[in-house]
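Only one protein chain is missing; all other protein chains are in place.
Take a look at subunit A:
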Amino acid sequence: MPYLGSEDTVRELRRHLSNPNVQSDPLRYRSSILKVIRAMSQGVDVAGLFSEMVKACATVDIVQKKLVYVFLCSYATLNPELSLLVINTLRKDCQDPNPMVRSLALRNMVNLRLPSLAEYVEQPLSAGLRDRAACVRRVAVLGWAKLHNLQPASEIDAAVVNELYGLLRDPDPVVMVNCLRALEEILKEEGGMAINKPITHHLLNRLGQLDVWGQCEVLRVLQRYRPQSESELFDILSLLDASLVSPHPPVMAATLSLFLVLCPDLPAVSFAALERVRGPLLAACGSASRETRFTALCHIQLLLRSLPGLMGAHYKRFFCGYAEPAYIKQRKMQVLVELVNDDNVAMLLDELRGYCTDVNADTAQAAISAIGERAATSHTRCTDPVTSHSAATDRCPPLSSAVVQTMRDLVWVCPQCSDTVCSALEGCEETLQDSQGRQALLWLLAVHGERVRSAPYTLEGFIDGVRGEASPGVKMELLTTTMRLFVCRPAETQDMLGRLLHHCIEEETDMCVRDQALLYYRLLRCGMEETRRVLGGRRSEPSLGVLIGRPAEPISQWASSFNTLEPLKQGAGETETTGRASPQHVTFDLDSDLSDTLNSGGFSFSPAGVQAPPLTLSLSPALSPEEFERLWTQRRLDYVCLEERIRCPAVPHCSPQSLQAAMQLVNIQTLAFTAAHASPWRVYLYTHAQQAAQEEVKVTLKQRPRDEKALQGFLSILTAVLHTLPFNTH
């Protein structure tokens, strides 16, 4: 942020610094230097004052020295020649009787980051390693690491490395930890320093003398050690037990990380360790610092992936505080949803319901989706809050839309709650502002139209306003809904269907909408029976519930990302899929299009203009995961192995659920997904005769027995499905 008139500032400062009167008065001189540093940290370019500052470096005043060094280290790389002048002062300071001056000079000598100065620096650094004062040794040790990184190509001096190894036994704990850090940097190419048994035991024994940061460093380095015997392993583990329940979250996290690395083959030990850290983690969740809370919450989510029951008894600790920021509330809700069991469901729902009226619309929306998600796993009572809430929030557009979308998702996965939803649908029409919500409402009317008394009136309102409707998605949904309603309630809807079709065919400019209208028109001419057969798609998909209540994963799935920044980052993507993305909804177009197409044989239509293949996939091919794996890895001659590229920009952006739902409609079963953000993202699919794995847009197919025609058919179905996926970018 360059200030206005920064040149004037620099000129003024230079005048001050070179004024002999100022120079002779230490206090005024120091305050001029202070002004320079202040200007520097405000973003003014004060590089022009370098020579004046070099002069100011030669002083006995330590405060002034420190200030000048701050300046010099920032600008030395721009003025390598002038910096040579400083080095003499610095080398002289390295002989100073005051250890503080020595360490200061030594540190800043290397911080100048000038490779040309390396030859002047090595000697003081070597001397620094043997200095009496610990603070000088600390600086000297790290100095070697800095020096090495300045000239990465240069030879590593074996004598220095040996000396550093020797300094691991230094009485000062910080020197020891700095040695670890320096050795790790210097020996990076060789894979870091050697961690053998004596070093490990030495480090473990000194763990108690170190502060929090030192302990974390040692624990991190020890991750590379492999104990030679089981008894040694258990000795180490029992030694570390105290730090596992350390009140300092960094130590606790580093220890757990080490535990998970040390015993990947002993799940019982790992699980016991997870149980042990529950207390400290929960304490971190209630920490005064909200950032610490957030970090702890993210890591608890990781733990819950393997031990879903870990926090069950402590669900109240995840109730949101009023003043907490939205991002913490949402994480807490995600955790709460995982913790629901039969005992606490009433309590939890009541709590979640309280969040639905949150002032922050995002939080409220997340709460509604959370209730819906909970409901989807067959706790039928969940619908009550959603429906009673829908009445309450009619007036506030974003909420109401969220409620309708949640109800739609709910009906899709658990048909038993459709009665409640239907009764709530009466009178929930005029206030929906966004197209997502309107689409959801239309879908609900289409599927359960015969049970909602006011459905035709609601629909009529939509049809009257169709001219003002901007979203083609809503229009297509409206067409389908009117058609479906016409099938079950012809008398009430005939007139408006006529008007709608007329409008869409004669006046509509969007090709997709017009095509669909034409299609329905032709369909109607085929007769009522045919229409009913085509439109009578599936109304719910109970099997989707399986994906939501996911099974416990092995610890190794997430162990490597524990105590890294990874878990804190995935937030945005995850809420996208559980939130508004409305996975099930997208399947509707397919529902009425593709699957029916397949069922009804030759009769084909689809908005994207994909040719329906002459291939029928069996309804529910059964294949166990083990069987799939066996077949997939088997390399036999009678397989066709084919790699095909399908251009489909939507795939990387869509959620696993929506992909699965889409695939299921055309009778392709989804077996497994890789984690949502893994790259390449793989989906393992199988169907009756074929198996396919999909890699972003590259599809690998293996087929048995060979059948070129069926293969092409399968591919075109897959392409069609992929093209109909929603293109939702955040």
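By our rule, contacts are C-beta pairs under 8 Å (C-beta built on N, C-alpha and C of every residue); 3 or more make two chains touch, one makes a residue touch a chain; residues count from 1.
Everything that follows uses one rule, which is that contacts and distances are computed from a predicted model.
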**OP:** Using the UniProt record as the reference, specify the protein name of the hidden chain from among "Ubiquitin-related modifier 1 homolog", "AP-4 complex subunit mu-1", "Light-harvesting complex-like protein 3 isotype 1, chloroplastic" or "Cystatin LXN-type domain-containing protein".
**Re:** "AP-4 complex subunit mu-1"
Subject >> Contacting the left-out chain in the complete assembly, out of A:248, A:489 or A:514 >> reply: A:248
**OP:** Give the residue, chosen from A:8, A:350, A:464 or A:495, that touches the chain omitted from the document.
**Re:** A:350
**OP:** Could you tell which one of A:27, A:288 or A:491 touches the chain left off the display?
**Re:** A:288
Original post:
Touching the missing chain, which residues of subunit A?
Top reply: 1, 34, 37-38, 41-43, 62-63, 66-67, 70, 74, 100, 107, 113, 135, 138-139, 142, 145-146, 174, 177-178, 181, 211-213, 216-217, 220, 245, 247-250, 252-254, 279-280, 282-284, 286, 288-292, 294-295, 298, 314, 316-317, 319-324, 326-327, 330-331, 347, 350-351, 354, 357, 359-363, 366, 389, 391-396, 563-569, 571-572, 575
